[in-house]
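One protein chain is absent from this view; the other protein chains keep their places.
Moving on to subunit A:
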Amino acid sequence: MAYKIIASQCTGCSACEFECPNAAIRMKGDIFVIDPNKCTECEGQFDSPQCAAVCPVPKTCVPA
């Protein structure tokens, strides 16, 4: 159970990395990737996954 980032959509703005409560997001090249082992989909932490809530591009942070 984890989220992923659609690489072609990512603008590299880093908002998801900033908001992720699990430090599961890091930069890889010009874009960001989610470590599925660390991602909890923010369950028990927030109402909705923070990366998807803050991402400026629709349908970019999605369930893996």
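Definition applied: contacts are C-beta pairs under 8 Å (C-beta built on N, C-alpha and C of every residue); 3 or more make two chains touch, one makes a residue touch a chain; residues count from 1.
Going forward, contacts and distances are computed from a predicted model.
Taking the options "FeMo cofactor biosynthesis protein NifB", "Cytochrome c-type protein", "Quinol oxidase subunit 1" or "Glutamate dehydrogenase" in turn, only "FeMo cofactor biosynthesis protein NifB" matches the UniProt protein name of the chain that is not displayed. From the set A:2, A:33 or A:54, the residue in touch with the chain omitted from the display is A:54, counting the whole complex. If you put the hidden chain back, the residue from A:2, A:15 or A:33 that touches it is A:15. Residues of subunit A that touch the chain left out of view are 9, 11-15, 17-19, 46-48, 50, 53-54, 56-57.
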